[in-house]
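Every protein chain except one is present and positioned as in the full complex.
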Amino acid sequence: MSVAESTFYGLCAAALVGIGLYGLIVNPQPLRKILSFNLVGSGVFLIFGVVARRGAALGMGGDPVPQALVITGIVVAFSATALAVALVVRLHETTGAATLMPADAGEPPTP
Amino acid sequence: MNMALLFDGSLIVLILAVAVWTMAVRNSFAAVIGYATYGLLLALAWVRLAAVDAALTEAAIGGGLTSVLLIRAVVRLRSSESAARAETPGRVSRLLAAVLAGSVTAALALVVLTLPEPAPTLAPQVAANIASTSLGNAVTGVLLSFRAIDTLLEAVVLVFALIAVWTLTPDPLWGGRPGPRYELDENGMLAYLARLLPPLGIVVAVYVLWVGADLPGGKFQAGTLLAAMWLLAIMAGLVEAPPISQRWLRGALVLGTVVFLAIGFAGVPLAGAFLAYPEGHAKPLIIAIEAASMLSIALTLGLLVLGPPERGA
Partner (left out) sequence: MNTLPTLLPEATSAGGYLLVLALVLPFVGVLAALTLGGRHARAVAMLALPLGLVLSLAIVVEAVRSGQTLVYLLGGWAPPLGIALRADGLSAVMLLTTAVILLAVACFAHADFAAPAAGGEARRPFMFWTLLLAMWGSLNTVFLAGDLFTLYVALELLGFAGVPLVCLEERPETLQAALRYLLFALIGSVLYMLGAVLLYGAYGTLDIARLATLVRPEPAAFAAAALMTVGLLAKTALFPLHLWLPPAHAGAPAAASAVLSALTVKGSFFLVIRLWLDVMPGIVTPAAGQLLAACGAAAIFVGNVVALRQKRLKLLIAYSTVAQIGYLFLMFPLAAGLSALQLPTAPAVTGGMLQAISHATAKAAMFMGAGLIYSTLGHDRIADLRGVGRQLPMTMLAFALGGVALIGLPPSGGFMAKWLLLAAALTTGQWWWVVVLVLGGLLTSFYVFIVLVRAMAAVDVPLTPKIVVPRHREAVVLALAGLSFLLGCVALLPLDVVQIGRPALLPAGLQ
């Protein structure tokens, strides 16, 4: 695959970010928001992958710096997903709530 | 039109189609299955972008572990699903969201099309300096030497995420075991797989770790594989998830980071800088860090999937 063709993957990634963002805003279920967040994240990583591919040089198929950062990014995104899922499940089991209430609906706090 | 272009084109169309379906489908379980498929397709895209390390990570974590996590959650959240669906925002908000998402995509597309030619790259710098680490895999060199601080901080991220998940423990259950109790079905398929696969998985993981110095692979991919084997054994009822207050567990969780820090600080007197390796000893030290980290990563990833404690010790 030539470097120019990697641009198609770049456009695909741009679309993925948009699809994920739309889902993130529109979908009321927290779990589906988390899914959308992962879609946005994967689109961002894919753009980085295209950047890496364009930087191929000296027998390396791509610039290894962004390739390495993508690995770090995927692991970080997984950690975030795990925390978000744990929160959603705990919230569900405490309240049975299915969505995020409006910001002002919360009961007053204690210290 | 050549075969490669046809393949890339079909792959991209397929990825986009699965992504849209994942967002649009009403049933959350179906959406998660869609996401798992998406992860595997994306791994293929990574191979096509000549990033095999990233492909392995995406397939293992993005496609595999994330999907397991989400499926477990969907099953538990099922009772609330129809209520939530009723709260879909109105047409105007959806239109605004579409305009926003569309403009971001358009801006990104413009940037992708106007990226400089020839592309700036650090590949020559990596090539010029990789010899000092005696590693054959440039990505491992970046992760463990040139940008070691990122990898160290990432190990800290995993620990923080686990601490945050554990914060959600109901007070009386603190120190208990995460996840439900899985009953062992001696003749079941799961028990059969859980006996068959882990020995193989461990061998493959050690291999992936070992070759990671020179070929694609490394501690994350190996650690994810180990975590998957562990989760399989737990879900088949062969082993129990450990109580989170166990001292050995805590020690094993921080082992990788502690070894990383110790070798990092040893670099101050021996190699002139924090996170530098003494001349000629880089490779064995890096493999030591990777081996210790693999264990900690496997445990952390597994425990992140299992969630906060749900029963006593």
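Residue numbering begins at 1 within each chain, and the chains themselves are lettered A and B in the order written.
In this text, contacts are C-beta pairs under 8 Å (C-beta built on N, C-alpha and C of every residue); 3 or more make two chains touch, one makes a residue touch a chain.
Note that the coordinates shown come from a computational prediction; the quantities given were computed from them, not determined experimentally.
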Original post:
If you put the missing chain back into the full complex, which of the shown chains would it touch?
Top reply: A, B
**OP:** From the listed residues B:Val74, B:Ala148, B:Val208 or B:Leu303, report the one that touches the chain absent from this view.
**Re:** B:Ala148
Original post:
Where the complex has a chain not shown, which of B:Ser28, B:Ser80 or B:Thr257 is the residue touching it?
Top reply: B:Thr257
**OP:** Touching the absent chain in the whole complex: find that residue among B:Ala36, B:Val52 or B:Ala276.
**Re:** B:Ala276
Original post:
Among A:Ile19, A:Ile47 or A:Met60, which residue is in contact with the omitted chain in the full complex?
Top reply: A:Ile47
Subject >> Residue, one of B:Leu44, B:Val156 or B:Ala266, that touches the chain absent here >> reply: B:Val156
**OP:** Tell me where the left-out chain touches chain A, residue by residue.
**Re:** 17, 24, 30, 33, 37, 40-41, 44, 47-48, 50-51, 54-55, 65-66, 69, 72-73, 76, 79-80, 83-84, 87-88, 90-91, 94-95, 97, 100-101, 103, 106-111
**OP:** Spell out the interface residues on chain B facing the chain that's missing from view.
**Re:** 104, 107-108, 110-111, 114-116, 119-122, 125-126, 129, 145-150, 153-154, 156-157, 159-161, 163-164, 166-171, 174-175, 245, 247, 250-251, 253-254, 257-258, 261, 267-268, 271-277
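Basically, only the chains that are shown with their structure count from here on.
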Original post:
Counting in whole Å, what is the centre-to-centre distance of chain A and chain B, each centre being its mean C-alpha position?
Top reply: 13
Original post:
Hey, which residues of chain B end up touching chain A in the complex?
Top reply: 4-5, 8-9, 12, 15-16, 19-20, 22-23, 28, 31-32, 35, 38-39, 42, 45-46, 48-51, 53-54, 57-58, 61-62, 65-66, 69-70, 73-74, 76-77, 79-81, 83-85, 87-89, 93-94, 97-98, 100-102, 104-106, 108-109, 112-113, 115, 119-124, 126-127, 138-143, 146-147, 150-151, 154, 157-158, 160-161, 164-165, 168, 218, 220, 301, 304-305, 307-308
Original post:
Residues of chain A touching chain B in their complex?
Top reply: 1, 3, 5-23, 25-29, 31-32, 34-36, 38-39, 42, 45-47, 49-65, 67-72, 74-83, 85-90, 92-93, 96-99
